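Apart from one protein chain that is not included, each protein chain of the complex appears where it belongs.
Labels run A and B following the written order; every chain starts at residue 1.
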Amino acid sequence: MQASVKQLIEADINRLHPWIAVAAVVAALLLQAYLPLLPVVSSYANMADLPLLVAIYLALLRRNPVAGLLIGMGIGLAQDSLSHGPIGLYGIIKTLVAYTCSSLTLVLAVESLGTRVILVCGFYVVHQGMFWLLERVLLGQAVDFAWQRTFLLAFINGSLALVLYRFLDRFRERT
Amino acid sequence: MATPGSPLDREKSKLAQARIAVLQYLCLGVFLYLVSGFWQLQVQSPDLYMEQAERNRVKWLPLLAPRGKILDRDGRLLADNHSTFSVILSRTNYDPSHLRVIADGLNLPYEEIESRLRRSRNMPEYEALVIKNGLTQAEVAFVEAHHSEFPELELIRSQRRLYPADGFASHLIGYVGEVSEAELNQPEFAMYEPGAVVGKAGIERQYNDILSGVDGRRQVVVDSRGKERGVIGIKDAKPGRSIRLTIDLDLQTAAELAMEGKNGAVVALDPRNGEVLALVSTPNYDPNKFAGRIRAADWKELISNPDHPLLNRAIQAQLAPGSTFKPFVALAGLESEAIDENFTVHCGGGATFYGRYFKCHVKSGHGAVSLHRGIAQSCDVYFYNVGNRTGIDKIAEYAEAAGLGRRTGIDLPHEEEGTMPSTKWKLRNFRQKWYAGETISVAIGQGAVTVTPIQLAVAYGGVLQGGVWNKPHLVPYDEMLELRPAFHAEAPRVYPISLVNEGKIASGLWAVVNEGGTGVRARIPGYDVLGKTGSAQVASAELAKARKTEKELKDNAWFMGAVPRDNPEIVVVALFERGEHGMLAAPIVRDVLKAYLDKKIRRQWTERQEPPAAPQPVVVGAVR
Partner (left out) sequence: METFLARYRNLTVLAVAIFTQLILLGYQIRSDRDVRLIRIWGVTAITPVARVVHGGHELVAGLWSNYVWLRGAQRQNTQLRADLDRLKLENQSLRNALGAADRLKVLAAYQQNTPSQTLVASVIGTGANPNSRVVFLDKGSGSGVQPGVAVITPDGIVGKVQAVFPTSSLVLVISDSSSAVGVILEKSRVHGVMKGTGVSEARLDYIPNEEKVGPGEKVYTSGEDRIYPKGLLAGVVARAQPGRDFQDITLQPGARLNRLEEVLVVVQGVHQDLPDKMPRAQAPAVLLPSPPPEASNPLELAPEPQRPAAPDGYTPQTDADKLKKRYRELGAMQGHTFGEGLPGSKPPDFNLGWTPPAKRPEAQPKP
């Protein structure tokens, strides 16, 4: 099993250097925590979910559901540990999102930036939906689902992904 | 059956693939089912359902029933309720390690919360415990600010008892408090749970069953942040019933004001039916301090106060009646024919009986004293002689008939009995025979005889009615019938007294006030006020000398007043402790009588004007 996972990773055509990937994750988490403190962007900082964008990017790149879900879980748990909510909430959601993303790469061509941005929009909605569902079902917190806001934010995150992914693509190594 | 490679074979392999797919989904389904089962079992397992999941979903909040109000005879408020906050502790999810901090924040002793939780073990777990009523602003702020640390605490609205300020009528109304452990074991309080508020004294205690309501509760759905999301069910609280008293607030007020700064008691009642119109005891206490939970310092101050503010002197002070007892001695003498109205004594400032010299309160003496003058001037020597002739047992017979030395049965808790000595009494209690010399002291209301102010008022009222004693009561009989259908009014006690003799006594009492007797300070021009002073030694002369303060040496002052002369409508007894002389208690009674008479004028005017029933401007009090 170990070997086969390795094989699959090796088999990726376009890959990111592991250090770059780690740096991207840490940067995303840091920015998410730090941006709201900066004077100009503070009010907008919470609109973006940078860790989600990075998780989707990496998962799409991996083309391996197992690797994808592990990445998602790692980012989600890290995010949970920095918040004051229960740990595992973001973890579960990001695991599922990342798993679905990497599974999709097996049936869809996700190389084009456009496709990926559309996927980001869709997954953002899914992400928020699951968050809402988990809060409601598992934590018993009756929060309302803000449809309009969610779709608006999905669009914003999609646009952000456009810039971010283009930037990250520069670091991809062709094998 | 089929050859390999045939279409049938392909069919078969297709079927197999489909089966595998079905199997896959089946596995997934089973897996999801197991996961959900795990969630149910581990997170929402049945035993935890109540304790944990339930706490996130359904909560029981008590709805505290307001107590009934206490009204005067005209429906004016004596005890009301006002809204406050209470804090409840959820027993399903409290953390024992939080209790110390919670106790500190709520200014409660930690041991108290602990013992309260222990005592509430028998209650269903979902029922939260009220740990404090009547929160102060500071305590409300504490609970709110620690919502995230102490989710087990919750604020609810409740009703707090509101009493008149400055202890007005405090002994009459009484106060409420949280039911004590000892009370919980009594059948009377069996249906209460720890933390419940019950009547502790006075009317609040006597009629607790009527005044207290039945708490309801609300079952609400909340999310895990404690926000209410809906109401499942409400069991409404059943408010307590209000009680209308016989007390007349106008008279009560006049009596309260007249007793300000004095220690003692005032009782006013209608001898025709036994309705108590005013009942005051001073010093008093502020029952509002009891309404939440009395602070330890306040309680300590109350019980260590040498003046005993908690004592209801109107029904609990057992003191020598002094000269107010003399009319009963005269009555006994007349009725037993030991004396007649022509019986006259010469008072030279004292007289010797059985080898001992007894002084009169007037050193120079009263000269020739008849019954009429004897009562008016309260001549001791005259009554020494009457007592000596009548004998202790006849005196005791009539005094007891009048109700002295026995409980009147007023509807207040802890009434005291007083003492009416007799030969039998002495034999029973001391196994000694009565010495005739003792009768001399008793004849002027000293010695072993002690009475309570309410007894004296009832006794005088009955005598002036010609021997009909109504039981004093604080709730009108018609009101009682409404509140307790099984209630039966007690028939008045009757002891035949000759109306001639009663008239002789009354004429003496009239002279006390209106013929330059000892009670002229109670005179109200235009009215025939009856009265009798009494100055009773607190202790024997030797004991009094041993005490140092002058206040201690002063006699207790008594005054009885009644109006009108024939068939009095009202009898007022005032006790002014250490008042020195009964004449100083007379103005107290006068104020109460005047309040009654003035109100009667207002009432008569109102009744006369009844046909054009326009709203009446009334300056003082309502008119019934």
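Operating definition for what follows: a residue touches a chain if its C-beta (ideal position, glycine included) is under 8 Å from a C-beta of that chain, and two chains touch if they have at least 3 such contacts.
Quantities reported herein were computed from a predicted structural model and do not represent experimental measurements.
Q: Would you list the chains present here that the left-out chain is in contact with?
A: Contacts of the unshown chain, counting the full complex: A, B.
Q: Tell me which of B:Leu28, B:Ile234, B:Ile303 or B:Leu427 is the one touching the absent chain.
A: With B:Leu28, B:Ile234, B:Ile303 or B:Leu427 as choices, the missing chain is touched by B:Leu28.
Q: Consider the whole complex, including the chain that is not shown, and state which of B:Arg521, B:Lys554 or B:His581 touches that chain.
A: Touching the chain that is not displayed is residue B:Arg521.
Q: For the chain not shown, which residue from A:Leu16, A:Val54 or A:Leu70 touches it across the whole complex?
A: Of all options in A:Leu16, A:Val54 or A:Leu70, contact with the hidden chain holds for A:Leu70.
Q: Who touches the missing chain here, B:Ala65, B:Ile210 or B:Met259?
A: Answering carefully, the residue with contact to the hidden chain is B:Met259.
Q: Extract the touching residues of chain B with respect to the undisplayed chain.
A: 24, 27-28, 31, 35, 38-39, 42-43, 48, 52, 56, 72, 76-80, 82-85, 93, 95, 98, 101, 104-105, 107, 134-142, 144-150, 157, 160, 162-165, 168-169, 224-225, 249-250, 252-254, 256-260, 262, 289, 292, 295, 520-521, 523-527, 564, 586-588, 590-591, 594-595, 597-602, 604-606, 609, 612, 614, 616-621
Q: On chain A, what residues meet the omitted chain?
A: Contact residues on chain A toward the absent chain are 1, 4, 26, 29-30, 32-34, 36-39, 42-43, 46, 49, 51, 65-66, 69-70, 73, 77-92, 95-96, 99, 103, 138-139.
Just so we're on the same page, only the chains that are shown with their structure count from here on.
Q: Using mean CA coordinates as chain centres, what's the gap between chain A and chain B in Å?
A: Distance between chain centres, rounded to whole Å: 72 Å.
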